[in-house]
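Yeah, one chain of the complex is gone here, protein chain that is, but the others are all in their spots.
So that you can tell them apart, the chains are marked A, B and C in the order they are listed, and the count of residues begins at 1 in each.
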């Protein structure tokens, strides 16, 4: 059950509500986000929702039977929009393109990509500064200094920045240099990291686990929301199956299903999803028609020379074609 | 290695070629289809392709390193077209819609669906007469009598028929009443059935196994081709994964990959693929943009009353919307 | 619901029972096996089991809520035994070893293996005459002539024979030369083949599908049983997962679960299961401790020269060690 508190709710109001809930064998967690105050009440008994709803300090009350609550569409029916400032936003029902290099490599590389993206009208740039690597002996990214440089160039081009965070200790240091924190597939159930990101007032995009269910993804989002941060994006990035013809199995089924279960925008990552450069474009277009609110892909001036994931990274020409066609698909979809 | 024989090749020509191949430690299988004669030669040693190519009776010679040969795009670069007569065909690079009931239930049901499909311009009707059922105590379809009725109504409406064959013993009896034999996911490696379908001069659509790799699907197609039947369609119908939010995980990654590996048309089945009625349409549109040559879905005048698979079956209104939108997507794709 | 008919039940008795069931909205299938006569009644309404049980011609009545009925332990609590004649049997709760070559290759090969098995006290020999092969260009086995030779040598050594059947058309021809028909993983849902094997009075061992659930395996067994053949064995042979360090993922969890769900004996195939020769032995011993009623593995005088599956085939020395240790494990288990 989600109880939205009114702005005027006092602490004694909240105490009284919790007492009433407790009498009905419900336990309540108070949630304060950048946009509102809520009580999430968990319990299995039957409780008369009207008797609660009439208490002072309450704006409204909703029953939510899902295992996730605040991210559920059963509570908030209208699609959420994540606002990034300067009129740039990611809106449920709209279509946003995010692109950039796998890893931030050099100023020259970033300038070149930023210029390309500006030309194609992409306004959010991705780039990894802290790279989670399977092997400890691999390049792990340029770190904070790389991110600062990346951010400065993005700002020069009027673009917003999304970058992966891999450790709670980095959250604060990254704060001034990212517009969206990305939680990668290996950290999708790093509850400690999610919890800390709940304290931040900047958006968070959570990738689905390598073999994570949609329910788990939504509960991971609930972690961030319930600790105070409503600005959330979900990201489908491919799951692990028996098929070895692609790096991962991009699961577009998740798109309409997540859109039905949650009010949060759904972004698709075809670069990691299929992991084969020449198929990133058709899978992006397919993602649009499946209902995605955006795509995120990798682009590099010379993919074959990229420091990481060259196999799934587009060059500028391919990137321009993708952007152009994806927009046509989104326009067609808008007409439906 | 695939050797295309010239029309004038004599049996002594072939004998001489096989002898030369054998000298190079290759063993050859002769393949005669409705459209040509070939020798498929398998061997691991190095053999001078020119020394073979100059022998009498040979039109051309290609090396094919894939585990499948005749269905490989390395041999035949141009997309294949499956012709069904009366100008109806399924062409690689085009877009075909196939629809109909899961099970053939009654004359009334079939007439109603045929009328709906005719109205929307769909020219190939699907319908199961022999149903493979997990439980022996479930309705297994109306059998041959049902198929005859179905075929007669389809013909009245100028439509072609696709229906599943589950036993070699049924192939002949079904012959006059189907235009395309469908091999279901549970029989995708029933090599005996595939072998027998190679003797038939009617097209065969093979569904991917429930957890079948693309390579296995292509080798299953090779079984039919190598036994004499070139008229083949591949069908993606969803794979089995850990995710239980959908019946199967429709794997659209397979579409561009199969199209690159093989010259055969690729059809997508979103009804079985995602198995949730309200998501059949977005997944169909996604399939178009992923590059599918067609979709096959289930439609019923009253899905909730259908004898089987009601959860994944559209009603006429939903079906009309799907057809209309899928065609707009295909038109947009044609422009790319 | 399963109704066991008394020996004296007349056809009018059965008619009366079916009528009563039908009145309760149940539909009944009559099943006659080599050991008994049953009615399997399917329906969802509440029906008073006592009102049925008191009708003439009935021995007893059981409710079985599983999707499979006659193979369920809810119906038959005591473990089943498959008798092969000459005192050789596979008993639930006992421990049987089955071994032999992947493919029957030559008289010399078979004689050598038969002598080895006799020496180690193995009394059931496996060997493939009809091989299901992913590629149509691979050796498909010696066929019926090979099987006849194999059977003759086995009989000379006092051993029983298990061999795979891949086509309904072969069932009759194989009849005199096998003691157990094996249904392979690719045919585990070839319902037509299963149905026909129900007409036979020889035992059938059904392998789990490559990505088949335990429920599906039990329903496949139900197909055979419900068409008249009670002599059944279930076989775990590894499933398909994301892990590529082994050929398949032998799933020993299935052993205690299948033993709890069904009264049928459970055999484990570690050769196909893990697919790595040097690990066939530890996985066999693990299978014993997990509760398997037997193991089936591959042995060859010179595994590296075997025509198929050399990687998972033991030599005689390894085979003797396996047999010896597996028996010690079984003896320890018996004491628990």
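We adopt the following convention: a contact is a pair of C-beta atoms (placed from the backbone, for glycine too) under 8 Å apart; a residue touches a chain by one contact, two chains touch by 3 or more.
These numbers come from a predicted model, not from an experiment.
Colleague: Hey, which of C:221, C:234, C:274 or C:323 is the one touching the hidden chain?
Modeller: Residue touching the chain left out of view: C:274.
Colleague: Can you work out which residue in C:13, C:215 or C:318 touches the chain that's missing from view?
Modeller: C:215
Colleague: Would you mind spotting which of C:172, C:243 or C:334 touches the chain that isn't drawn?
Modeller: C:243
Colleague: Based on the whole complex, identify which of A:35, A:191 or A:336 touches the chain you can't see.
Modeller: The missing chain is touched by A:191.
Colleague: Using the touch definition from the top, which of A:3, A:40, A:58 or A:197 touches the missing chain?
Modeller: A:40
Colleague: In the complete complex, the non-displayed chain touches which residues of chain B?
Modeller: On the side of chain B, residues 211, 240-242, 244 touch the unshown chain.
Colleague: In the complete complex, which positions of chain A touch the hidden chain?
Modeller: 29, 40, 42, 67-69, 132-137, 166-169, 186-187, 189-192, 195, 209-211, 216, 219, 222-223, 226-227, 240
Colleague: For chain C, which residues reach the chain that was dropped from this view?
Modeller: Touch set of chain C with respect to the missing chain: 211, 213-215, 239, 241-246, 249-257, 273-274, 276, 278-279, 282-283, 285-291, 325, 328-329, 332-333, 336.
By definition in this document, only the chains that are shown with their structure count from here on.
Colleague: Does the chain B and chain C pair touch with the same residues on each side or with different residues, judged by whether over half of the numbers are shared?
Modeller: Chain B vs chain C: same; shared/all numbers exceeds half.
Colleague: When the C-alpha atoms of chain A and chain C are each averaged to a single point, how far apart are the two points in Å?
Modeller: Comparing mean C-alpha positions, chain C is 49 Å from chain A.
Colleague: Per the centroid of Cα atoms for each chain, what is the distance between chain A and chain B, given in Å?
Modeller: 39
Colleague: Report the inter-chain centroid distance for chain B and chain C in whole angstrom, where each centroid is the mean of the CA atoms.
Modeller: Roughly 33 Å separates the two chain centres.
Colleague: In chain C, which residues are in touch with two or more of the other chains?
Modeller: 211, 240
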